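Left out: one protein chain. Kept in place: all the others.
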Amino acid sequence: MHPEKVDKLATGIILTLAGIVGLVILSLLAYILATGIPHVSWDFLTSSAESFRAGGGIRDQLFNSLYLVVLTMIVSVPLALCAAIYLSEYAPDNRWTGLLRLAIEVLSSLPSVVVGLFGYLVFVLQFGMDFSLLAGALALTILNLPILTRSCEDALRQVPYLQRQAGLGLGMSKWRVTTKIVLPAALPGIITGAILSAGRIFGEAAALIYTAGQSSPAIDYGDWNPFSPASFLNPMRPAETLAVHIWKVNSEGLVPDARAVSNGSAAVLIITILLFNLVARYLGYLIKKKLTK
Amino acid sequence: MQNSVALEAKQLAVFYGEKQVVYDVSLKFPANQITALIGASGSGKSTVLRSLNRMNDDVATVKGEINFHGLNINEPKVNVYRVRQQIGMVFQQPTPFPLSIYENVIYGLRLAGEKNKEVLDQRVEESLRQAALWDEVKDQLKESALALSGGQQQRLCIARTLAVRPEIILMDEPTSALDPVSTSQIEDTLVQLKEKFTIIMVTHNMQQASRSADWTAFMHQGHLVEFDKTANIFMNPQEQKTADYLSGKFG
Partner (left out) sequence: MDNLRKELLRPSAESKQEVSGKVVSYFAILLIGGLVGTILIFLTVKGIALFTGNHFSLREFLTGVNWQPGHHHFGALPMITTSFSVTVFSGLVALPLALVVAIAITEMLPSRVYKFFQPVIELLVGIPSVVYGYLGLTVIVPQLRQMFGGTGFGILAATCVLFLMILPTMTSMTIDSLRAVPQSYRQASTGLGATRWQTISRVILPSAKSGILTAMVFGMARAFGEALAVQMVIGNTTVMPKGVMESAATLTSVLTTGIGNTVMGTAANNALWSLALILLIMSLAFNLLIRLVSRKGVR
């Protein structure tokens, strides 16, 4: 066949197939949102879940998901940032550093169910945390650390060496150069990476069913004392998240309106993650603009 | 004081990993003079310069002595930050921090913990005057340093280095990124600076060396070929290689 004809044919086939794939995926996305959004009401978002009756909401699950993200970030951001600083600023180019990098890579490739099981074994049983937000947050930290460390390191490495050199030439310590010059310049990248990773752990379920647990006892949103057992801030209480809720309702749930509850929850989950992505993009853009001004 | 030695390199040898790039360089830099290091790219002149205030600590192995006030500062026990505060450095590319002009100049002082506003104000004016930038920027000290022109930025970087009050200033091709007008302004500045500071400068520009330097060292493939008063090097070089380089036969 003539090359021109082959070219036309190949182009036609590729574009058609790509179009079909794109259409199927987008229509599935649209399907979830279209079936879910009608069920999302203020009442759905602000009332608590039901175990046996229809009409339950997702207030506690939504709050648990967000609170868990916050707890995870509190633990993982400083740790990942420091590790990234070591890797980008201090690490000598030798085998030991290579081994540490390998360890991070291994960590990032662990299936989340394996991380969940480790969390169950160590945090829940060994450390006696029981099913709790804290155990869940630590499991999520394990999942989050490699991603976050890598994105922080990338952001730090993107700061030109000239800036570091100028600081070192003034007799500043490397640590000062890093915190005062490199870190501010890398901030947009770090924040964007952190928010994107927050979006990822927001929807995590497999690592949580045996760490944060699958139940949501009654909690009191008026109790601001994090040590009181019923307080919504207490990190030692078990907490079912939104993603776990979807799984739970569908695999062993007893509520008659499981479909409606899951549709609504899925839509909320996707919209929240969309928000995370948008905020990350916008914030990155804003800070970049401010810095280049 | 004219001929006292501010800094002395003794049998300096520099290695990047296994590869040796500088061989047995010994130089005495006279105080309150401008010394130029010239040579083709890859001759090791920048490497020598960066070794003098230990900017090469992380990237290379430097052997030999660097004597400053009777102390070999090329030893691990010497406080490398103090060394760099005493022997400042200005780089090829102007690199102002994304701060105001004022904050840029006193950056080093602020980190050293100086809080007295009068001291800071006075030091900003002094340093900017020495760098011949004061008259141009005195009304916009609070504005961003990034808005300055390339030549102004480089003079700001010089002022930033001066504000720490070093004894010696190392300059690594300070004008190679600048236009001819800015270049001649900086050269004028250098001549005034040498009253108070000792200047060691790497340049690929032979006219610049002949115009501003009192002393010139010519380096070739990691070796020091010749070191003498600038006039002697340019008018009456003792080595054939120097003569070849100056007449443009290589480099």
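A few comments on the model shown:
As written, the chain order gives the labels A and B, with residue 1 at the start of each chain.
Keep in mind that, in the parts below, a residue touches a chain if its C-beta (ideal position, glycine included) is under 8 Å from a C-beta of that chain, and two chains touch if they have at least 3 such contacts.
Since we're looking at a predicted model, the values are computed, not measured.
Between the chain not shown and the residues B:S26, B:N79, B:N116 or B:Q207, the one that touches is B:N79.
Touching the chain that is not shown, out of A:L145, A:A166, A:A212 or A:V255: A:L145 (per the contact rule at the top). Along chain B, the points of touch with the absent chain fall at residues 68-71, 73, 77-79, 81-83, 86, 112-113.
Residues touching the missing chain, restricted to chain A, are 3-4, 6-7, 10-11, 14-15, 17-19, 21-22, 25-26, 28-29, 31-32, 78-83, 85-87, 89-91, 99-100, 103-107, 109-115, 117-118, 120-122, 125, 142, 145-146, 149, 171-176, 178-179, 196, 199-200, 202-206, 209-210, 243-244, 246-247, 250-251, 259, 262, 266, 269-270, 273-274, 276-277, 281 (touch as defined at the top).
Note that only the chains that are shown with their structure count from here on.
Centre-to-centre separation between chain A and chain B, using Cα means, comes to 48 Å.
Only residues 53, 55, 81-85, 88-91, 93, 95, 97-98, 107-108, 111, 144, 157, 160-161, 164 of chain B touch chain A when the two sit together in their complex. Remark: chain A residues 162-163, 165-166, 168-173, 176, 180-181, 184-185, 291, 293 touch chain B in the complex.
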